[in-house]
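A single protein chain has been omitted; all remaining protein chains appear in their positions.
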Amino acid sequence: MQTVTKEMLIAKAAELLDNGSVTRVFGWQKGEFDYDVTPALFHSAAEMEKDFVWNDFCGANFSKYLIKDKGEGKVLVFLKPCDTYSFNQLLTEHRFDREKVYAVGIPCDGMADIRLIKEEAGEGVTGVDTEGDELVVHTLYDGDIRLNRGDFLAERCKVCKSKKHVAYDELMGDDGEIADSARFDEVAKLEAMSADERFAFWQNELSRCIRCNACRDVCPACSCEKCVFGNPKSGVENKAASDSFEEKMFHIIRAFHVAGRCTDCGECSRVCPQHIPLHLLNRKFIKDIDTFYGEYQAGAEVGSRAPLVDYTEGDIEPSKAVERGGANA
Amino acid sequence: MRKCVLADKNALLAAMAAVSRLYVPVDGADKQAVFSEWKDGAVLSGKLNTNRSAKDFFFPQTENMMTFKMSGKKLEIFDTRREHEDFILFGVRACDVRSFTVLDNVFLSEPVDTYYANRRAHGTVVSLACNKPAETCFCRTFDIDAADPEGDVVCWEDSENIYLTAKTEKGEKLLAALENVTEACGDDAADGVKTLVNERLGKLPLAELKADKFGGGKTDAFFNDPAWDSLSEACIGCGTCTFVCSTCQCYDIKDFDTGHGIHRFRCWDSCMYSDFTMMAHGTNRPNHMQRFRQRFMHKLVYYPENNNGLFSCVGCGRCLSRCPISMNIVKVMKTLGGKEDA
Partner (left out) sequence: MQVNEGFKPTIVAFCCNWCSYAGADLAGNNRLNYPAEVKIIRVPCSCRVNPMFILRAFQRGADGVIICGCHPGDCHYTSGNYYTRRRMSLLFSMLDYLGIERERTRLEWVSAAEGAKFAATMNDFVEQVTKLGENKRLEDLRCKQ
């Protein structure tokens, strides 16, 4: 259950629009159902009254939209704790003007995963309400189904790394703590497998890729003006999954390119239409960076030096790194 | 009409598989339905529809068109086309069956796309009425009947039987081969299912969505609508909607240098990509709003204009549930079509 309500957010936005602090608001817009929420730009409190929504399906991270936003005056953006890490990371990379943004930190009690809910409730989910620790799922054919909310949170929220906001102009509600997260457990499990098992695992996952590029396009760290995979002159811009090599190349390079900059916001896995656990690639890099070069959380502070643009004379050699990476031979 | 008791469904599918290679929807590793080759005892997916559309069978994401080899000044060209094997697609929903008509209009009109035609000629489509249409379904908007689908053979399932009827010559041939596992029944045997499905279709959340404001000749009415700016604002420009769409038919042709020859292949392309239809002078849709608009205008206006009013959206709802930011054709239709002057 979210502690800050939709009404409180609208009131806050109205106050800031009224006193001229901001001219527009990035917020979640309600759709046909409760869970098909679209990021949108609102210009008045009236617009927000009509369409703004804040519920358990507002997972979309607004940080990347700040790059494109070129409106007059300041824009108000609501940031969940994990969003603030992306916000800081983009600031570190000078991708938007901090002076043009008014950031309001809002607490987040985790976001629900509609895919998990639909897997449980079947076809015909017309809406989902949150009542305390329960989700009430309205369905076309089976009436209302009550589910334990905690079991249907998105993977990234089940292993939430931080409830603490690392950037904001103003905070609503109480700030949380950085959590002792179990987010590397899945990576460790894979590392403990044999090389053949790992290969089979990834072959199965990555072969489903349809190269829609949603993981890249939604990623706040993937902010190149022209991606190498979108450049006809690069020679690797085959928009098709031609055979198994193409997908491996794409996903290794995608994850590598954001290594050290990826805040582990989990948007890539959220949007994948083929349900490939892409976060397991990013988290492997994060885990390795932590192991080899000391703990580093991208976006925890503005201006920190990312591990891949840094070095020490005593860094681990790749031959040792592969062994210490924790993977079995 | 013929019928087969549900308990014998495996035998029915086995009889189909004996005719030719059979694909059925089963749950894949990611718990999503996917068309896979039938194996004895396969458990069919309980999902309404497959994650990817059925168009893959006729218009695959990638296919080799030809191969070149150079040795000195000699250039050899190899035709990579092979006569396709016969195959049967079982359990295709009404929306996807209609999508084949949409694709046919593109690929089978002159000049005929021989790659597509080859697959199409060898495929037999066995459709299945939708007993439990989903909240994202809006096929009725485009005059598609999920209670009585098109297809070579059409099937209905109730709690006891599966009913089959042939609608084309191909379908009759297949049904004839299934005589041993089916028995004759009255043509009204599936009426109960049809009534149930119709009743359910009428109660769907999107049942009232109408497309009559769109269609050929409406370019001027919608092209310069200011709403495109706000609608496209959140779109991240990925190709998810295009690649899960059962009617999107755009492709790119590219050469892949293997180091010892060239594979000329085609692969799906998306109008959401910045290099879509890139030409020597650059692109004719330089900003994202224009690319976004193209997708919906094509489905709702341009395609019907060239194809006797047939829309190139079939209301399967895949883009509704897959879009990373939940922007979709329903929201576009409601926004643009909801205006008085439209």
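Which chain is which? They are A and B, in the order written, and residues in each are numbered from 1.
Just so it is clear, a contact is a pair of C-beta atoms (placed from the backbone, for glycine too) under 8 Å apart; a residue touches a chain by one contact, two chains touch by 3 or more.
Quick caveat: nothing in here was measured; it's all calculated off a predicted structure.
Asks: Which residue among A:140, A:265 or A:289 touches the omitted chain?
Replies: Spelled out, the listed residue whose C-beta touches the missing chain is A:289.
Asks: Pick from A:4, A:190, A:221 or A:272: which residue touches the chain that isn't shown?
Replies: A:190
Asks: Residues on chain A that touch the omitted chain in the whole complex?
Replies: Output for chain A: 190-191, 195-203, 228, 236, 242-243, 245-246, 248-249, 252-253, 255-256, 259, 281, 284-285, 288-289, 292-293, 307-313, 315-319, 321-322, 325, 327, 329.
Asks: With the missing chain put back, which residues of chain B would touch it? List them for me.
Replies: Against the left-out chain, chain B lists 256, 258-260, 263.
Following the convention adopted for this analysis, only the chains that are shown with their structure count from here on.
Asks: Across the complex, what residues on chain B touch chain A?
Replies: 28-32, 46-48, 51-52, 61-62, 132-135, 200, 203-206, 230, 233-234, 236-240, 242-244, 252, 254, 256, 265, 267-270, 273-275, 278, 320-322, 324-328, 330-331
Asks: Going by the contact rule set out above, which residues of chain A touch chain B in the complex?
Replies: For chain A paired with chain B, touching residues are 31-33, 36-41, 60, 65, 119, 122-126, 140-141, 204-205, 208, 210-214, 216-218, 230-232, 237-242, 267, 270-271, 273-276.
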